[in-house]
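Complex shown without one protein chain; remaining protein chains in place.
Chain lettering (A, B, C and D) follows the sequence in which the chains are written, and residue indices restart at 1 in each chain.
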Amino acid sequence: MVPAAIEPTRYSMLYAQILLNGLVLGGLYACIAVGFSLVWGVLNVINILHGSFVVLGSYIAYFAYVHLGIHPFLSVILAGGALFALGYVVQAGLINRVVGAPVLTTLVLTFGLDLILNNGMIVAFTADYRTVQLAHPLGSTVVGGLVLPLDRLVAMLLACVLTVILYFVLVRSSIGRAIVAVRMDREAAALMGVNVKRIYAITFGLGALMAGAAGSLLSLIFPISPLNGSEFLGIAFIVCVLGGLGSISGAIVGGLALGAIQSFGALLIGPQHGLTIAFVLLIILLIFKPTGIMGRRGYE
Amino acid sequence: MTVRPIYVLAALLLVAFLPLVGDNYVLRLGTMFAMYAVLAQSWNIIGGYAGYPSFATAAFFGLGAYAGAILQGNGLPMPLAWLAAGIVAGLFAALMGAAILHLKGHYFAIASLVLAEVLLEVTTSWTSLTGGGMGLNLPVIRMSVEAQAQLFFWAMLGLAVLTFLMSWYVSSSRIGFALRCIRQNEDASSMVGVNTTFYKVVAFVLSALFVGSAGALYASWVFYIEPPDVYSVLTSVKPIVMVMLGGAGTVAGPVIGAAAFLVMEEVVWRNFLSIHSAVLGLLIVALIFFLPNGVLGFIRKRKRTGADHSKETAA
Amino acid sequence: QETLRIGAPLPLTGPLSPEGLKQQRGYDLWAETVNGKGGIEVGGKTYNVEIVYVDYESNTPRAVQTAERLITNDKVNFLFAPFGSGAAKAASSVAERYQIPMIAATASSSSVYDQGYKYLFGTFTPNQTLTAPLTNIVADSGQGVKTVAIYARNDLFPLAIANEMKASAEAKDLEVVSFAEYAIGTMDHASALTLMLQSQPDWVFITGYINDLILMRRQMADLGIKPKVLTMIAGPAYKEFIDATGPLSQNVTSAAWWHPAVSYEGKDLFGSTANYVKAFEDKYGATPDYAEASASAAGAILQLAIGDAGSIDPTAVRDALAAMDTVTFYGNVRFDETGQIDSLEPPVFQIQDGTTKTIYPEAVKQGEMRYGDIQ
Amino acid sequence: MAEPFFQIKGLESGYGEIRVLWGVDLEVNRGEIVCLIGSNGAGKTTLLRTVSGLVKPAAGSVRIEGEELAGLECKDILSAGVAHVPEGRRLFRTMSVRDNLLMGAYLRRRDKSVDEDLERVMTMFPRLAERANQDAATLSGGEQQMCAIGRSIMSRPKLLMIDELSLGLAPRAVELLGESLVEINKAGVSILLVEQDVMTALDLAHRGYVLDRGRIVMAAPSEELREAPAVREAYIGAS
Partner (left out) sequence: MSILTLKGVSQQFGGLRAVDDVDLAVEPGEIVGLIGPNGAGKTTLVNLVTGVYKPTSGSIEFDGQRIDGLKPYQISRLGVARTYQVVQPFPEMTVLENVMAPATFAAGAKSVAEARDEAMSAIEFLGLAPQKDVLAAELTLAGRKRLELAKSLAMKPKVLLLDEVNAGLNPAEIDVALEMIRAIAARGVTIILIEHLMKVVMNLCSRIVVLHHGAKIAEGLPLEITRDERVIKAYLGNRYAEANPGGKANG
């Protein structure tokens, strides 16, 4: 696919640009996936709602920008907070009732909830694509021959920052320790005085928060529509497995890897095969290292 | 009490008289029901008996649909094309199963989900064989509208009955026993002499064969297939919902679940134009809360679980 | 007073739902206008129009199933086809079997119509009518446009258009320096665009759905891709595209089967194009695009055919459609022997300073084609 | 007469329809080590689980220093001063030993006193100090039991309930743990011990109860129980 006309010196430039494209995309992927991974790892719930949560975050950012003029970078707080509340309520009110059930039960439940939420969004916002049209976009700049799309780049950096913050919350805070404890042994955690149901709700809320934050960052980049929910969900799935389930570093590595794979796949085999390559690599990875790149055994 | 498989079989056979009472639309629903029953029962083998949360149904279905369509396009008679499609799907399952069935739980779920995605991409890209994104038209059948509707109805129903017999046989054979052991504790199973890999692959293949044929039948039935439709992730998810509705790991459950799901889907779809998927979602959520073990689980609840369990499934 | 029932399977949910909703708006406007004027009078009876909508969830086989249900269960008199060429083609077999006339408002592929069916009619001309006029303009412009890069969504309609574009370009001795497809659901085009940039095309021609095109337009700007001509098909005909891309929409060219700027004096219930546009704006507060207009036109054409036939008998109406040669707000209406319209001249247009200007055909031309100045 | 430090009265409990405990009465005085013995399935574990709130009682009362605990949530029971070392240790496998211990202090505000207690536990179990940063899963069985006990001490309990102290532990490990328990007890923590190895249990405890099919059938000082023929026959066996 690489045009023969390119002289050799430009190859390295091209590859660097492709790599950069991939990493920028990958950072956003990581942010989409990290909340999904957290919920999956801790609650053992495959949250089908996650994609719609991301979309809802985008809508919040969109309306905040259109009506209040709040820049989507700032709406991260707004969307994150709103989604945290929604996630908390959904978990505390609904999912907690069946949280000990086999994974298929909770999967079917969140599938049902997603039908409701997604349909609700279509009714409320229509399926038409909307976009945040910034009054003052950052545009792009060229550094050393590389084109840097600034809005994307900043969004990606923010996504990484958020992810890192989440990591430290989990590792350093006592709530974070409680989340990890509940993941390993909910009964033992209860004996330590942990209110397991509340921790579940908080965890689900955090997952939704990350989805909402990702959504508001993505509102700058992708056209917004409820129909995107399933795409985001698919990405979250792949990233999680690539990186390893329930681990935050895994989500980052998985996201970046997926971005790069897709980017180079498009270059080497053609754009329509970017996803295929990612999928095939995923299967191969699963066969040889079922726990993902960063995964540890016994984590599920 | 438990729903005896023989009653379900009788009910299935009774459905065969549908053409006497219904118009083409009813027949179409009947065909849909039979197709759902095939999918749900097949999933139940790997998902219900063996406890492997498979999302590969769409892969088998789509593969069968395309195999059947391409073979028919090349002049193979319709029934042979259906048979061949089942075999193709079965072979695919055997190959893939050997590779991914060592994965546990979620990881298996993902790998099986990815199978459909990969096939979707391959089918879309391989334009010369499959027509790619343009879809594929099947040869037109020279037959009256009514005759066609009946033909496809009976063929699909026959397939559902075959699937039922297969599932029934499995439940009372060594295979079923081995699969239940695997579901409950795979390590311990291999320690009591169960060749787990073998039985899992058998289960995976069994869950593919009939779905492949159903895919081919479906293709002949609707004349036109396209990749996003036959590889739709919903094709993988719906059978799971049906089985959960009816009762996982039982012989009768999937059939009951398929019927219940079809009725729900149809009623909701007819009565709620733009919010039908939300209403369906509500129903599903309600079912999870009020019938967590499916219809059969509900029926069975009064009796002591253990005794019934052994009666229906003891090897 | 009786009711005339017309079945309309639409993708109201799922990926095609934006398109489905557009069509619904078009049909609704027609039905309301008819009923507002007292209904359709024919054979001494007056019929109110009722459109029976069913959602087929963007799932083609479900569309087929739905069509059958509408005929056998809801007893509709006529059908509007589901969205797009694929679904229309699939559903056409049902209409044919039951001998119910079906009008397709959004199916352009010739392959839909060349099945030898008698009951299918379509309001879109074949795909090459969209690409050929633009290619002629560009190639003959003397602006030194020599090379074309084509990038298409791997999906029925976009791919068909892309192939037509390739043919049109080669016919005018333009060199197609790259031809790439992208998968449905692709969320990033940076690599593909980076690659496209390597061949330095004068003309970039992209086909896809509106969300793809918006995303790509932005990424092109990010990556600094500035061809002399940028054509995008399907998106820019919608107002949403201009809203979403803002200044980036400058000088993007496109073509569609209809445009509000055309002007016809029709014999249908809307009368002139201007009337139609006004009626639409009054009802929805927005300018109609080609998909919406085509849906309304399908209704108007059906109404004319019923009038010509003097009955609502399906066969009589079919014959009236086959024999039709008239003018509507939508344009001249005449169907060829396959049932596809062959009397339309799809306009070519360009977005200039935030508004669309038709540049072809001469009769409705609003401005000159501009080259360069792509941000 | 003053109410005892910890008192269970008429406790009934079970799982769903199945009743396991039938009106259990039991007391622990301040500073005492009390052991509970009984054959398999007698309901010892169920008793501890009911006290700590993992299982909801059907009837009866559980009081510590007069405060009613029956029916409260785990966390409230823990804050009232009752800690439970469950059967099978149940450590947080991939957390470090230090984090496991800190989990024990989850309900306490993180201040200097927590660090002091951490220090104290590490001094009591020097092996844990050596392995403070290692994942709990990599500890040997005895060390895991130490970690589990240390973890519950971190909540500063008034009463420590331990289920199956010696299960699966090497003799030497049991010996070390026994010494630690006595030390903990001397520091002012009352202990309720469930133990299958009756001789070990009676060696450690001041008093003992015998639970049989969900009912207390005997209560006496350790020396008496050791000599009681019924106990010898049913729980100590031929030696």
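FYI, a residue touches a chain if its C-beta (ideal position, glycine included) is under 8 Å from a C-beta of that chain, and two chains touch if they have at least 3 such contacts.
Remember, it's a predicted structure, so these values are computed and weren't measured experimentally.
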Which chains here touch the chain that is missing from view?
-> B, D
So which of D:L169, D:I191, D:L204 or D:L225 would be touching the chain we can't see?
-> D:L169
Taking the full complex into account, find the residue in D:E32, D:D99 or D:E143 that is in contact with the omitted chain.
-> D:E143
Residue ranges of subunit D at the interface with the undisplayed chain = 37, 39-41, 138-144, 164, 167-176, 196-199, 233-239
Interface residues of subunit B toward the undisplayed chain are 174, 177-178, 180-181, 184-185, 187-197, 305-307, 309-310, 314-315
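Quick note on the criterion: only the chains that are shown with their structure count from here on.
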Could you tell me which chains are in contact with subunit A and with subunit D alike?
-> none
Closest to the centroid of all CA atoms, by its own CA mean, is chain A
Look at all chain centres (mean of CA atoms) and spot the one farthest from the centre of subunit A.
-> D
Could you grab the centroid distance between subunit A and subunit C? Build each centroid from C-alpha atoms only and quote it in angstrom.
-> 36
Just how far, in Å, is the C-alpha centre of subunit B from the one of subunit A?
-> 31
Separation of the C-alpha centres, subunit C versus subunit D, in whole Å, is 76
Tell me, which residues of subunit C touch at least two other chains?
-> 13, 154, 183
Two or more other chains are touched by the subunit A residues 119, 122, 234, 272-273, 275-276
Contact residues on subunit A for subunit C in the complex?
-> 1-3, 5-6, 10, 14, 17-18, 21-22, 24-25, 119, 122, 126-131, 133, 139-140, 142, 147, 149, 151-152, 221-223, 225, 227, 231, 234-235, 259, 262-264, 266-267, 270-276
In the complex, subunit B touches subunit C at residues 23-25, 28, 32, 121, 124-125, 132-135, 137, 140, 145, 218, 222-226, 228-229, 232, 269, 273-274, 276-277
Please give the residue numbers of subunit A that touch subunit B in the complex, ascending.
-> 40, 46, 94, 97-98, 101, 103-105, 107-109, 111-116, 118-120, 122-123, 230, 234, 237-238, 240-241, 245, 272-273, 275-276, 279-280, 282-283, 286-287, 290-291, 300
